[in-house]
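Structure provided below as structure tokens; questions to follow.
Excluded from the complex is one protein chain; the other protein chains are retained at their positions.
Note that the chains are named A and B in the order they appear, and that numbering of residues resets to 1 at the start of each chain.
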């Protein structure tokens, strides 16, 4: 699965989202619960803004010096006996991972949740060579057995499904016979996957953070599957987006604290695992071979541009959890595995405007995302920045360009502004019913389909002021 | 240990530097941070206050807590066994079991000590079939209710992971306010150029998931239940101090 998901236009996908009442109910409940949890978690930390500023500083320092920290990281992984592969493209990353599987004669690969492997379509690449890839994160497993339904949220990938739908999928695909209680569904998966873990040849994970000073990979999880994936199979491959590096364990502390609180409102998730692989000679379990694949796949194009701060993202989904647009259309409508505000910023950067040009407009610029971001990415400003690029490259409609040119002219000339404001009432008069407009012409049609529009008043405020001042002078 | 391969490094990193609009950097001044909110947290708290914070947090993370002295630790562990209906156990090969008077537990035939069996598979198998896994805690983070364990050699990763239940023995002397103190210690090792344990776990309670409708389910792929046993290992030390004074 590449980044792009689903065909059709954004409008059609959004409409479909709006009509999906199951999904909307689940998302609504989830957003409200996460909002409460996160607010609590913020409060417990004391000065949340101080933490945010510190986190922002850490991220911007690291990304500003990315070459340096990636070099230290790779040297340290190598010193520990691990292998590092720098992949410029998705294809390069996949070829390398395929070659390991081939050399190990791997039949079965166990995977923990990882967005970057989704992004590069790693599963498909491995499956094409005859390797079985099993997703072990509960949410990802649900999606995988449901004909590879794409994820709709970067932390809770199956958020768009309710438990009844999940129960049906389990019974249809895996002969499940119990109820739709989440406990029973989960126990079923635990039993089913235990065997698979013990038999897997290779374990593949993402990487929440890589620590440059020690060549370690940190995984932040709750289910324990990522621990199994990195404990039992003899080979561990970690795939990381190149920006996910931190200088030292001290910065790791800050960012992990922020990630857990922002993502799920926990102080720490059940498992934060620091892996400095491969295993030492005297260790009994853990991987004998460790590979770190560092993926660019379009990220370097963001460096040195006004969008650079998008690379500070730690994938907590806090922006998604507060987004009122996401709330109503769900993740699939974004047409990208990265949904919500961060998805609307990242997807056009990583894959180009062609497939994702509508996304920067799928925001009322309410700035809830910017406010929620633990590393202070100005998300709504970056959406405007995208609109700027799109307008400059004249990818907008001629009508809009023309209208905005006109706007600039009118707004900078009191005379023209006066004229426009005066003609508006006359132009709108035929549509005005008493004081309001119920069915407007032109662009007003979209407005009045949903809401009434106020009719322009006969006396504008400035006319009143003029009259009043005259009166005062008298 | 022989070094691993690093491929495509130069082209990749040159390109990154190029995009950043400069030459490659071979030295970087460590960032000057202007605030340290994490170091302030819990700084004033003494051990008993930290224990209080820890116990409260355990309620939030669905973790049972028991308290013991070195003298009755064995009985307390046995009580947890009864409660969890557990018979078999996997434990670390760790001198602390002896120091804390637990030889009689370790020597039971139903208890397998990590590394005792020959070979990787046999050890994993034993842990997988155990009802309980028992390890000591190396650092215990009060704020988040977290047990930090440094795995390696006789301290197998599987012991805290594969059994149905997990017991962490927490000497009070391991209590620190939060993650900050543990990562500082790890950072110190790294700075000295020491190789870190291949796996360091920060464990906060049993495994769980909220992937289905964001409803929390406790017990997924890792242990289904977790119990922390706080052992007062400080009293004795204090006595010694008095004696030497």
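The definition used in the following text is that a contact is a pair of C-beta atoms (placed from the backbone, for glycine too) under 8 Å apart; a residue touches a chain by one contact, two chains touch by 3 or more.
Here is the rule we go by: contacts and distances are computed from a predicted model.
Of the names listed as "Hydrogenase expression/formation protein HypE", "ABC-2 type transport system ATP-binding protein", "ABC transporter permease" or "Lactate utilization protein A", the one that matches the UniProt record for the absent chain is "Lactate utilization protein A".
For the omitted chain, the shown partners it touches in the full complex are A.
The residue from A:325, A:349 or A:375 that touches the chain not shown here is A:325. Touching the missing chain, out of A:2, A:18 or A:198, is residue A:18. From the options A:91, A:128 or A:384, the residue with contact to the chain not on display is A:384. Among the residues A:55, A:94, A:186 or A:363, only A:363 touches the chain that is left out of the figure.
Against the chain not displayed here, chain A makes contact via residues 11, 14-15, 18, 32, 35, 322, 324-325, 327-329, 361-368, 370-371, 384-392, 396, 400-401, 404-405, 407-414, 417, 421, 424, 436, 438, 443, 446-447, 449-457, 459-466.
Methods note: only the chains that are shown with their structure count from here on.
For the pair chain A and chain B, the distance between mean C-alpha positions equals 31 Å.
Chain A meets chain B in the complex at residues 26, 29-30, 33-34, 45-47, 50-51, 53-54, 57-58, 61, 64-71, 74-75, 77-88, 92, 96, 136-139, 142, 156-159, 162-163, 166, 182-183, 185-187, 189-190, 193-194, 197-198, 211, 213-214, 216, 222-225, 227-228, 230-232, 242, 247-250, 252-254, 256-257, 264, 266-286, 290, 294, 296, 300-301, 303-304. In the complex of the two chains, the chain B residues touching chain A come out as 1-9, 11-17, 19-21, 24-28, 30-31, 33-38, 40-41, 57, 61, 114-115, 120, 123-124, 128, 141, 143-146, 151-153, 156-158, 161, 178-180, 183-184, 186-187, 189-191, 195-215, 217, 219-223.
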